[in-house]
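So that we are looking at the same thing, I have put the structure below in structure tokens.
Removed from the display is one protein chain of the complex; every other protein chain stays in position.
Letters A and B name the chains as they come in the text, with residue numbers starting at 1 for each one.
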Amino acid sequence: MFAPGERVRVKDQWPEQHGPVHIRTPYYVRGVEGEVVRHLGDFANPEDLAFARPAAKLPLYHVRFRKDRIWPEKQPDDELLIEIFGHWLEKP
Amino acid sequence: MDKEAKRAMHDLGGASKFMCEPVDIEPHGLTEFDREVDALRGVLGAKGVMTVDELRRAIESIPEADYLRLSYYRKWIRSITANLLTRGVITEAELRAELEKA
Partner (left out) sequence: MDLLETDGERLLTAVRALLERKGVVSAAEIAERRAATDNASPGQGAKMVAKAWLEPDFKALMLADGTKAAEALDIPMRGMPPLGVLEQTPEVHNLVVCTLCSCYPRAVLGYPPFWYKSAAYRARAIRDPRELLASEWKTVVPDSVKLRVVDSTADYRWMVLPMRPTGTEGWDAARLASIVREGDMIGVTVPSA
């Protein structure tokens, strides 16, 4: 579990390169460091639901990223706020 | 951005090929077809026949050229049909037979 304010990094993993998957972690944020804003609740893993497999309920977080860690060319202070499942996050 | 080379076809955030494309902000109305497909999807979801996740996954496996060309709800009906076939709710034979009637 991650706490509000905690720094996290999105795993730099690319499961779509290894077979059919359904991933809800956008490519642009993989490997990027951000900050947990809050725990949104626990929800069934869409990666399994998409294949009609039994799906465990996993924690979902709202995570904030500075824009300049992703697209630094303009407005570095702007930010992105993205829902990311806990199994995609690790300590930086 | 190197990561862009690894993105799945539908994972469009910041995709360079679309950064200069204008957004058509006209309020295009929905057709009968659109509303019926939308409602069908909703009922199938509510009755536990097919989840929205399965809908999305099958849409994501549409070949890129078709994904970009087909209208929103044409992608939906294609996905719904694929899922119904995969789940065995309908068979290919049944579908072919039904299509031949029209």
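By definition in this document, contacts are C-beta pairs under 8 Å (C-beta built on N, C-alpha and C of every residue); 3 or more make two chains touch, one makes a residue touch a chain.
Being a predicted model, the structure only gives us computed values, none of them experimental.
On the side of subunit A, touch with the chain left out of the figure occurs at residues 24-26, 28, 40-41, 43, 46, 60, 64, 71, 74-75, 77-85. Seen across the whole complex, the unshown chain contacts subunit B at 10-15, 17-19, 21-28, 30, 33, 35-40, 42-44, 46-47, 49, 56, 59, 66, 68, 70-74, 77-78, 80-82, 84-85, 89-90, 92, 94-96, 98-99, 101-102.
One rule holds in what follows: only the chains that are shown with their structure count from here on.
Put simply, the C-alpha centre of subunit A and that of subunit B have 24 angstrom between them.
Those residues of subunit B whose C-beta lies close enough to touch subunit A in the complex are 1, 3-4, 6-8, 11, 13-14, 51, 53-54, 56-57, 60-61, 87. Note for the complex: subunit A touches subunit B at residues 14, 16-17, 20, 22-23, 26-28, 30-31, 46, 49-52, 70-71.
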